[in-house]
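Complex shown without one protein chain; remaining protein chains in place.
Take a look at chain A:
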Amino acid sequence: MNTTNQTNLQDREAAWAKQRRVVEQSLARRHAAERRFRGLGLSGVIFGLAMVALLFVTILAKGLPAFWQATIPVEIYFDPQIIEVEQRPGLLPGESAAQLREREMAWQTQLTMSNWNRLIENALLEFVPEAADSRAELRRLVTSGERFRLRDMVVADPSLIGKRVRLDLLADANIDVWLKGNIDRDLPDNQQQLSAKLRQWADDLYARDVIRMSFSTALFANTDSRSSLASAGLAGALAGSLYMMLIVILLAVPVGVASAIYLQEFAPRNKFTDLIEVNINNLAAVPSIIFGLLGAAVFINWFKMPLSAPIVGGLVLSLMTLPTVIIATRSALQAIPPSIRQAALGIGASKMQTIFHHVLPLALPGILTGAIIGVAQAIGETAPLLLIGMSAFVAAVPATPFDQSTALPVQIYLWQGNELRNFFEARTSAAIIVLLSVMITLNAFAIWLRKRFEKRW
């Protein structure tokens, strides 16, 4: 009896020891697997972060210098001997408004014919007196659009004639590139964009701090330009994008949220609603360029809406954003615990009251996040806009959503293809920075809203 007990005990201890060994052996393997998995995950995250960092560093490195542009602060003398123009026409007795407009136009044409370049040359000669016999060359220091700026100033205020005004003239795009060192200085003369004289003047004036790098308001205040590249700006594209964003927010968000509420809370579950659900999910995966085709076919060909207009772009982007908003809203509604609905129904709230008093406020952070992510996605979209003509060159800020316009991502695409590569590479990156800032602002707004509404509950 005693011995059996003894053997039993020994057997049991041996069995325990064996089990312990087996577990220990597998333990090493299991820990190794876990370490491997964690290592892989971590390296994936690090790789992703490194790529994002690389992207941002290259964009910032290329784009930030474009926010500072070579400018020449000068004193322009609006010489009455050069600007040969009569008094601005006023309303004569017995004259109709149309007649006045006609004379006004004639006056502006006359004004345009004045030799504005001469004013610029005169101003520059102060710094480069030796260029008196090569004025045409000297003029090329300043970008060609500046003469129209002078004219516009006089049209706006004819009393400027005869006065001296301090002005920052934008240097020519090539001068800007040259001074930023983006042109190979060792290239032979025949391969240089700028003549030897101009290069000499530019370097000289830059050293004397006559040409300086100052913050480029032109980038934000001007529209795109193809004749005066240095003055090309984003004003038109920004306005176009903002109009489209507004349209998307006003259309896609309410319609999407309302459809999601209906589908999630009210619609009966049957084959038809299943079909709708499948279609919405598929719609979210449709390539965006297809929506562009749809927009061109329906809004432009059928409804005869204007080409290149933010209204059409906004409608197309709204269609594209709808599925995103609907899916986000539905999942936000689904995430609200059923206990809240039961509580409200249990004391006799109607279905509508339950949803609007209790479910929707709780789902609001999720809905807002989904909506803003949808909007951010929409303003970054390029492909559908190309198909409705928003890639056209438009040199005006749209006054209404029905005017021709371009959009930020399309402007990036257009600048990327410009021939003056070394100037527009930086300009393009600057536009990317502006677009990214708009998106980051939107996302920050989404996060802020989320936090705010979460705190309330």
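Rule of thumb we're sticking to: contacts are C-beta pairs under 8 Å (C-beta built on N, C-alpha and C of every residue); 3 or more make two chains touch, one makes a residue touch a chain; residues count from 1.
In this text, contacts and distances are computed from a predicted model.
Q: Looking at UniProt, which of "Membrane protein", "Gas vesicle protein A", "Aspartyl/glutamyl-tRNA(Asn/Gln) amidotransferase subunit B" or "Phosphate ABC transporter ATP-binding protein" names the chain that isn't shown?
A: Answer from the record: the omitted chain is "Phosphate ABC transporter ATP-binding protein".
Q: If the hidden chain were put back, which of A:Leu345, A:Leu420 or A:Leu436 would touch it?
A: Of the listed residues, the one touching the omitted chain is A:Leu345.
Q: Write the list of chain A residues that the hidden chain touches.
A: 269, 337, 339-350, 353, 357-358, 362, 457
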